[in-house]
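Missing here is one protein chain; the remaining ones are kept as they sit in the complex.
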Amino acid sequence: MNTIQIQKEPFDITAIQEQLRSDNPAIGAVVTFIGQMRDMNEGDQVSNMTLEHYPGMTEKALQVILDEADRRWALMGIRVVHRVGELQPLDPIVIVAVASAHRGEAFQACEFVIDYLKTRAPFWKKERTPEGERWVDARHADAAAEQRWGKGR
Amino acid sequence: MNTIQIQKEPFDITAIQEQLRSDNPAIGAVVTFIGQMRDMNEGDQVSNMTLEHYPGMTEKALQVILDEADRRWALMGIRVVHRVGELQPLDPIVIVAVASAHRGEAFQACEFVIDYLKTRAPFWKKERTPEGERWVDARHADAAAEQRWGKGR
Amino acid sequence: MIEVLFFARLREQLGTAREQLEAAPELLDVGSVIEKLRGRCGVWEEVFGDGQTVLMAVNQQVANLTTPVKDGDEVAFFPQVTGG
Partner (left out) sequence: MIEVLFFARLREQLGTAREQLEAAPELLDVGSVIEKLRGRCGVWEEVFGDGQTVLMAVNQQVANLTTPVKDGDEVAFFPQVTGG
């Protein structure tokens, strides 16, 4: 019911949402988060980015997050696709799409999944700026966002 | 920057999101809500539905909601498309797509817009069930969802 | 003239979508328009009777019983909304 994909290739936003939403006529709400690359970070221009991950652990970590979302809310499918490798500004990095009968659950679960992904899934961003390459630092905001959800595991 | 459309025709989910997200390389997050027709309501099978609205007032009511969202959060574009007329199960009814630099604001604003739309925009659903046609009753859950946002106007 | 509109369940119950009311000194607010409509008895009394939830708008903005009404205004009555 839930799927997780890590890939170098761009993903097809339409296909992901269409396949999820047309899966079941009991679905009343689909909430989708798309995270995309910004051309600025911490005040510097960013021309491109490389995303590294830990193959194997990434999928396991995401599976744990999706299982927890299913435990907390009555959902009808979650799709997560995350890109790795080279990215340009405006490229989608990640999509999280959640289907449910009612919107409240879909909104909460979608935000929960991306908040946990940001702090628990082993991805690392390296940016290229006019001053050279640099690894992106973890944001305090992400840890705070995750903590909102309380003790989950 | 924000657009509102009321139409009989199906809307193009892809085009709406693509146009919004590629508008500005400072956008880091796009949150999309799609509400679609369910084949069941209040325990009855629903074969199709007619959506009526109040032309003129609908657009004004939605404009007020989007203006309020812009006042509350730092957003980079909102798209609302709502269908009227005949609908079948699985048909998308409404899409609300919100772009922002960061995801927290996009999530909140998207949920705010749909919560207010559900209680303030003049749309009415009439369902066809095996027992005949019936107007859908307003859900208490929608009024409760709206009230979460406090006094906005 | 005051343009009066009815939507959804109200439109069906009343059997009319729109009518023109002659402006008159006693039609000074939405409440007095409702009084006039209710005076027609029958289904009108039912729809606008006590305990019925009827929402109202003047010139396409949400209104209440004390919202003023004047010649040329558009007054609408409808049930609770159920879009989205």
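Letters A, B and C mark the chains as written, and numbering starts fresh at 1 in each.
Everything that follows uses one rule, which is that contacts are C-beta pairs under 8 Å (C-beta built on N, C-alpha and C of every residue); 3 or more make two chains touch, one makes a residue touch a chain.
Since the model is a prediction, treat every value here as computed from it, not as a measurement.
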>> So there's a chain missing from this view; which of the remaining chains does it actually touch?
In response: A
> Considering the whole complex, which of A:R38, A:H53, A:R79 or A:R103 touches the chain not shown?
Replying inline: A:H53
>> Out of A:I13, A:L75 or A:L117, which residue would touch the omitted chain in the full complex?
In response: A:L117
>> Even though one chain is hidden, which residues of chain A still touch it in the full complex?
In response: 35, 51-54, 56-57, 60-61, 82, 93-94, 114, 117-126, 135-139
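In this text, only the chains that are shown with their structure count from here on.
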> Centre to centre, by mean C-alpha position, how many angstrom separate chain B and chain C?
Replying inline: 26
> How far is the middle of chain A from the middle of chain C, if each middle is the mean of its Cα atoms, in Å?
Replying inline: 49
> Considering chain C alone, which of its residues make contact with at least two other chains?
Replying inline: none
> What are the residues of chain A that contact at least two other chains?
Replying inline: none
